[in-house]
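Here the structure comes first, spelled out in structure tokens, and everything after it is commentary.
Omission of a single protein chain aside, the complex is shown with its protein chains in their original locations.
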Amino acid sequence: MQSRFDSARKRFIAFVLLGWILLLISDRVGELRNYQGAFVAMYSLAIACLILLTGYSGQLSLGQGALMAVGGYSAALTATKLSWHPVVALIMAVLVAGLFGLIIGFAVARLSGPYLSGTTLALAIALPSLANTFPSLGAEEGIIFDVGKAPTRFGEAFSQYKWFFWISALAALISIWLIANLLASKFGRNWKAIRDNQTAAALSGLNPGRLKVTAFAISSAFSGLAGALLVMLISAVSPSAFPLSLSFLILTGAVVTGVYNLRGVVFGALVLVVIPEIADAVVTSLGGSERLTSTLPGFLVSLLLILAVLFTPNGPGHLIHFRKKNTKK
Amino acid sequence: MTLVVNDLTVDHGSIRAVSSVSFTVPTGQLATIIGANGAGKTTLLRALSGLIQPKSGSATWQSNSILNQPPERLARAGILHVADGKSVIAELSVKENLSLPTLWQRDKKSAKSSLDSVFQIFPRLAERINQNAGTLSGGERQMLAIGRAIVAKPKLLLLDEPSLGLAPLIVEQIFQTIKRLQTEMKLTVVLVEQNAMSALKIADEGIVLNLGKVVAVDSAQKLLNDPAVKAAYLGF
Partner (left out) sequence: MKLFDTFLTGLSTGSIYSLMSIALVLVWRSTRVINFAQAGQAVLSTYVGYEIIVRTNSFWFGLIAAMIAGAAIGALIDFFFMRALFKRVKSGPIVLVAPVVATLGLLGIIQAITGFIWGLDNKSITPPVTTGGFTIGDRTLPFGPLNLLIVVAVTVSLLILAIIFQRTNIGLSLRASAFSPEISKLSGIKVDAIRTFGWALSGAAGGLAGILFVSNSALNPNAMDVLLVFGFVSAVIGGLDSLIGAVAGGFVLGMAINFAVAYIDTQMIFPTTFLILILVLLLKPSGLFSRSKGRRD
């Protein structure tokens, strides 16, 4: 008991320190880096949600983008249509996406493996396109989501991008801290138990169905927040903000991080932001063609994904050997 | 011309399932490996048929090493493993199950004749030829599993607990068939069993395994009468 309390306290201190360092850094770097930093924070949160859902509760989702879309739309609608405060909009994103996840979770809790992947994949392509059928959702043009300028007390020099970064980083830090605590708690252990052997877990008194639904709802709630942050960063929400490739990108980040451990989320998110930059640099140094420009980032991300599963299947620097009794056919 | 296992060690990750096991089965003999649950019997057989890679040691059949070879190659060379738990493919018919080993045989005529000989040994299978294997009774499934091995023209037969979950009468029947196969087809048989009493009665030789180690090797007759072995490992 004592030691768990200690580790929770350590975690809290680590997060506060991390936040402090981030704020210091944001003062020292340029606009673009702040903007990119905001994306890293947003991706980190989205990846953490997928790790909770897939790495812990064993539900492989290919539709994180859909959950993010729910959050994105909720935030934009709350802020623009209801004209409520942006912070309320962000909270609204969490609540609505969580509720949505709860409902979807109930529907998919019985599904296993590819059936679940198939359903979430279909969700990822179906949901954003639904927006096109309802005029109130803004169709292709979408809805504006403006969090406004930074408070004047931060000074004149405080730029919009820095403000984005602060909001994004703070939201992500708090959420990931909550998720980390959750994963270290009884919930995390129970999720792992149903992931590794559902039958055994059920026999030992756990309720796999309920645990799965809970995981789905929580993952969805925070994914919704990530979606709202994404929408904030690109100023408006529309179906094209949540393409299928977004879901795959999050999955890539999670795999590069190591799906079974939260520790590397920032690294995974960083990779997602850095790769297009590297690709750009390579293309310019090669004096590259338009074709190269348009295909190289995809190539690099995919290559990385493959190398990651082949060489560090359980995440970099985290080569746990997990044994499972070979299922006898 | 024998099965020679020498100093064989097999691990499952960090668990040592078989440690330094050595024994010899002369051609044409029926040896039974007995031991409690988790003694490492299945693991030993799986290593001999190529399904898992051992950690160290050697095993030769007719002077050729059989370790670390793909199971399908060993099967084609006449080393047939009938896995535990009535190893049949439930979704395929009886006929299809039996024809699996003929798919790769060049000589179609002899494939046909070995199929016929299986029906002679197990007439019940002939009556159920078009039925799905999943709908067979436990005893029939075990017959089918052994029959499938026979179609492949075995020289060395590795049987893993053929008596598992069967009524005593059926067990008796299956064991008599195994004995018949050994003598009529001149097979070398390794019979893994929990049902030590029945197994030792038909076996020439017995090997007692405990916690991955060989604790006794002797003629089946002697083991049956050895009070120490009886008390410690045979439970009667």
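Letters A and B mark the chains as written, and numbering starts fresh at 1 in each.
Basically, a contact is a pair of C-beta atoms (placed from the backbone, for glycine too) under 8 Å apart; a residue touches a chain by one contact, two chains touch by 3 or more.
These figures come from a predicted structure and were not determined experimentally.
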Among A:22, A:147, A:251 or A:266, choose the residue that contacts the chain missing from this document, as touch is defined above. A:251
Hidden partner chain, touching residue among A:225, A:259 or A:272: A:259
Absent-chain contact - pick from A:83, A:136, A:152 or A:199: A:199
Among B:89, B:126 or B:185, which residue is in contact with the omitted chain in the full complex? B:89
Quickly run down the residues of subunit B that touch the omitted chain. 49-51, 70-72, 75-76, 80-83, 87-92, 96, 99-101, 103-104, 134, 148, 152
List every residue of subunit A that touches the chain not included in the displayed model. 54-55, 58, 60, 62, 107-108, 110-115, 117-119, 121-123, 125-127, 129-130, 132-133, 195-196, 199, 244, 248, 251-252, 255, 259-260, 291-292, 294-296, 298-299, 301-303, 305-306, 308-311, 313-314, 320-324, 326-329
